[in-house]
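Structure, as structure tokens:
Here's a slice of the assembly, chains where they normally sit.
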Amino acid sequence: MGQNNSLSNRILYQVKGKISIITLNQPDKLNALGGDDYTYLAKLMEKSNKDPSTVITLINSSGRYFSSGADYKFIKKYHELINDKKNDEKEIERQNDRFWFNDFIPRNSYLTDCFINHGKIIVACLNGPAIGLSAAMVALSDIIYSKNDDTFLLYPFTKIGLVTEGSTSYSLLLRLGLSRTNEALLLSKPIYNKDLVSCGFVNKCYNMDDYNKKDQVEVNKSTEKFNELILNELSDSVKFLNGDSIKDIKKLINSNIRLYYNSANSKEVIQGYKKWLTGVPQRQFINLANKNIKHKL
Amino acid sequence: MGQNNSLSNRILYQVKGKISIITLNQPDKLNALGGDDYTYLAKLMEKSNKDPSTVITLINSSGRYFSSGADYKFIKKYHELINDKKNDEKEIERQNDRFWFNDFIPRNSYLTDCFINHGKIIVACLNGPAIGLSAAMVALSDIIYSKNDDTFLLYPFTKIGLVTEGSTSYSLLLRLGLSRTNEALLLSKPIYNKDLVSCGFVNKCYNMDDYNKKDQVEVNKSTEKFNELILNELSDSVKFLNGDSIKDIKKLINSNIRLYYNSANSKEVIQGYKKWLTGVPQRQFINLANKNIKHKL
Amino acid sequence: MGQNNSLSNRILYQVKGKISIITLNQPDKLNALGGDDYTYLAKLMEKSNKDPSTVITLINSSGRYFSSGADYKFIKKYHELINDKKNDEKEIERQNDRFWFNDFIPRNSYLTDCFINHGKIIVACLNGPAIGLSAAMVALSDIIYSKNDDTFLLYPFTKIGLVTEGSTSYSLLLRLGLSRTNEALLLSKPIYNKDLVSCGFVNKCYNMDDYNKKDQVEVNKSTEKFNELILNELSDSVKFLNGDSIKDIKKLINSNIRLYYNSANSKEVIQGYKKWLTGVPQRQFINLANKNIKHKL
């Protein structure tokens, strides 16, 4: 992995039988995703949606983390921007606005829409923690499996000075219940695997322990086994199922909730954009970065 | 039980104190229900609803299964129909249409409505597995008790090429949460007693083990004890409760959800009818029957 | 505690850092609340809501019970009224009507509204059981912590001949699921701490056991420790969180549910008022009082 750092190598797309597989493939970066990665993920979701041969869209990852969330490179960009234009505050403001307006709004609203309005069964395989917008996509998946108790979901929006993303203001309410949603979203607390299993958010935990968690190779391998195991089980499950029935029943289920998902999506992207305009989240990201963010978030 | 195979013997109706009791009474058939049985069940629900002396409608069963779902005799009918009219495909199509149009639509929509709009507390006693439309009625009950861990619910609609029945596209979402609902409805996976208890779908499991599960007599007896136990507990509970309060509070609770239940009902019956028109579910039923369906479903 | 029995002593209000603290302070009465207490509680909720310095409204209590619900003095009043006016039934009816019309309706609808439309994180600390309208307020809190397994919630409306209060016809559905809600509201069954934890209603139980439960002093002390512990943890949590984000995200979450909360509120207060007009709940309260109500409810 890695030399060829093109998008199609950072996120893999395969078809096996009735299953489209989307794989986050940057284990060394803990599968942090840049803006382009998220947009590419959305495009792959659409590609899978249109493929007449498959019934399931399986999203899995690699290594230790499912995805540590948004990549921080963009903050650097912003920082450099500030330094470059020191004397022209208006220009900084203008460029900041353009950056978030033209990038943040379409990316988040499109990615979220691709999950909300997906016609196939979305299965997410949580090999490890998921954070931020990536964790929001997990919460928009239909069926969720986890590898072991190292898994958690983290939505640190109040820590960064943002609002919820990826329709989590509705999806978590629907799936975690009100008390846990409030703790997760208002207090930015992680939700650990045990709770995810007990409240039915995670359908099944495979309890595949990595005995030497620091051994990257061991972890990578066990994640691969975890992915393989699920793929095999799903292939078996889906063999005797009727694809049209699946599509129609998913529509029936979603007709109860789609209005709320869509409404959350449009409110969140615009409110999020306005937060970025204030400059607060940018500063917060930089502060956190300076304090070894990996452990704090 | 059994010689007299009239409807009123296949499903019993009694009143004890403030409780109307409806009992599925064909343990030898695993309480599989034919079309007439389902309609008769609906009529008994209405009878109970109108009885001014009772406050609870208790639905229990007999033997090993709560109900193995729809009886397969109707498939035979269809099969014979095909053989009879070999040379007249239009006539087969016409008769098939009439069969499902005039039987399936009213039965399913009426039965579902009788549960959705019932004014009393519906208590379901799960002595064992429930499948298909019968399991859908369990999911429309207000309070649910189970006998032991042999219990499961199974909604095999995607396996048969149908869509959801009995408003399960909403009722399961409401009661199992989204992840479990997707597994149950999209992948046709059974939901086992342990999960039903942990997610609060089952209010209480009585853990009445049948040590020799193959001994039909033992199983029948323990189911009777299970039914008796619940009846006694409920009789005690309800003794000091105000019937008008119960009726009014149930209306208040249901006002939050009835729109969704009713909408699901009408969509499901028409979409289900269209599936039957294609002939796919019929063929699937026959296939499964040939492969010893009891174990596969 | 105690000598000075003014409202501001019966319910305390403090601000510590970013947290407003409302404390029920009548441990000897098991924190039973009279009509004025409930209205005062609502006023304190508003006071906290308007305080620009805080982000969390923490509600805790004292002693053994969080709150044993509505105080019974008002029943006495009613009883005496009946005795005083023995010969003038119309006057009794008129005064009864006025009493419930002018006191019950505004108190319940205002208190409920103050919780539903509160802008900060409401955290409830369940040191022990909560009953009736007090328990309804717990169910309208955002995050809930419990002290130990002695905790339960009890909504005995069908026992008294009332209807649900405090929008519980929606709030419990949202938080306990349908099966548990039906048992709690239709059968007036207590919901014990273990179930509250397992269904996610309680975010965390602190398992602070009182080894000698009859020792009032020990219990009082351990409740104080429980309150202190939570206050400290929350103070830590909230230190690094962005207040505007919290406010905005709470609005986003609530936009999914507020319509139902508000609708329940107006229906419940009017239906409740009509129940009181019949005289049934009054008689029921007196009956229960005569039978040592503390143990029966």
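For this structure, a couple of remarks:
When the chains are written out, they are named A, B and C in that same order, and each has its own residue count from 1.
Assume a contact is a pair of C-beta atoms (placed from the backbone, for glycine too) under 8 Å apart; a residue touches a chain by one contact, two chains touch by 3 or more.
The structure displayed is predicted, hence computed values, not measured ones.
In this structure file the full complex is assembled from 6 copies of one chain, 3 of which are shown.
Please note the rule applied: only the chains that are shown with their structure count from here on.
Both chain A and chain C derive from one sequence, and where they touch, under half of the residue numbers involved are common to the two copies. To fit its Cα atoms onto chain C, chain B must turn through 120 degrees, a value rounded to the nearest 5. For chain C, residues that reach two or more other chains under the stated contact definition are 198-199. Residues 121, 142-144, 174-175, 198-203, 237-238, 240-242, 244-246, 248-250, 252-253, 255-257 of chain C are the ones touching chain A in the complex. Residues 157-164, 169-170, 173, 176-183, 185-189, 195, 198-199, 260, 263-264, 267-268, 271, 275, 280, 284 of chain B touch chain A in their complex.
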